[in-house]
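Following: one structure in structure tokens, then a few remarks.
The complex appears here minus one protein chain, its other protein chains still in place.
On to subunit A.
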Amino acid sequence: MSSVEEIEELPNSVSDAVEEERAISDNVEGEADMEDDEPQRGGGYLFYRNRREWADLEPVPQDDGPNPVVKIAYSDRFTDVYDYFRALLKNDEKSERAFALTAEAIDLNAANYTVWHYRRVLLQALEKDLREEMKYISAIIEDQPKNYQVWHHRRMVVEWLNDPSEELQFIAEILSQDAKNYHAWQHRQWVIQTFNLWDGELEYVEELLEEDVRNNSAWNQRHFVITHTSTYSSPEVLEREVQYSIKQIKKAPHNESAWNYLKGILQPGGLSSYPGLLEQVEELQESFSSPYLLGFMVDFFEDTLETNNTKCNQTETLNKAMELCELLAQEKDTIRREYWRYVARSLQSKYGSGEIPSPKGTVQIFN
């Protein structure tokens, strides 16, 4: 994926005879262990150590020391490119040929943040065309979308250009291949927040949720957009979101994301403060059950106890909550048995009358 840039012609200070000798011996060596992607002769790939235009630069081998550990089996090409990268770095060379080499170094290891940093230094020092750089980085990201450095580089270029106009579409394209790519979402949030591009984002989120109602990243983005625009403080917005969540729950009752979202938006105001909520959820219970529904009820009852809602009988509420915890622990959500039993003990301790329940310190025996 390397882009080929024009290489600056440099004066050759090495004598022709020496150079020829070196080139021949290197090429013979190269041919012996030639790999498919590294043709030596006939207009194919040439190692930097054999390029005339680079003869002035002494390659710098990696300083692993006499007894290296965690040695990597570098290919010949890798060693060659990085020996020259190190040389450029050492001389702090700011040239077109250096810029071109960074692309090759990146192609070999896109996670090398030192190379990326150097490339950025060169982009500025050489006043390179940042539009071209956008094309370059777009291609790299398409190829390696789960890499930190590529996204950070894109962000820097967008910042320098102060132009986010391609971003939302580009990110949408990446998300169309992997709708949960964490770096993509991070970049998207940065773009939207920095350049105030909130318009249309809620619609985009809804599109994604139409495609996959279980996409937790999309649910998170929904929360992000609303938090930073209308906020959840207006009753109309909250009602709309509650109804939206319940609608999605009805479509897919075992979708944890929708339940978490419902709880997440109601908890700040208190679950038991929302009128008619318990009835709506109990109504759902007639059609299906799920550990998420039961867990939601526990949360609801806990909030009732917390706010000391005088409409309800505290003891009765506590008992209902405890029953649900035990049902979850024993039968409906056994993987979380330890957790639900802790919740029960906590509730009892906080809202129960009399003694604090002691946790079981049972010794578990395995053969």
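Here is the rule we use: a contact is a pair of C-beta atoms (placed from the backbone, for glycine too) under 8 Å apart; a residue touches a chain by one contact, two chains touch by 3 or more; residues count from 1.
Quick note on the criterion: contacts and distances are computed from a predicted model.
Engineer: One chain isn't displayed here; going by UniProt, is it "Protein farnesyltransferase subunit beta", "AP complex subunit sigma", "50S ribosomal protein" or "Protein AUXIN SIGNALING F-BOX 2-like"?
Structural biologist: "Protein farnesyltransferase subunit beta"
Engineer: Using the definition of touch stated at the top, determine which of A:S95, A:S138 or A:Q189 touches the missing chain.
Structural biologist: A:Q189
Engineer: Which listed residue, A:N50, A:T102, A:N260 or A:T317, touches the chain dropped from view?
Structural biologist: A:N260
Engineer: Even though one chain is hidden, which residues of subunit A still touch it in the full complex?
Structural biologist: Output for subunit A: 60, 62-75, 78, 82, 86, 89, 108-114, 117, 120, 148, 151-152, 155, 180, 182, 185-186, 189, 193, 214-217, 220, 223-224, 227, 255-257, 260-261, 264-265, 267, 333-339, 342, 345-346, 348-349, 356-357, 359-364, 366.
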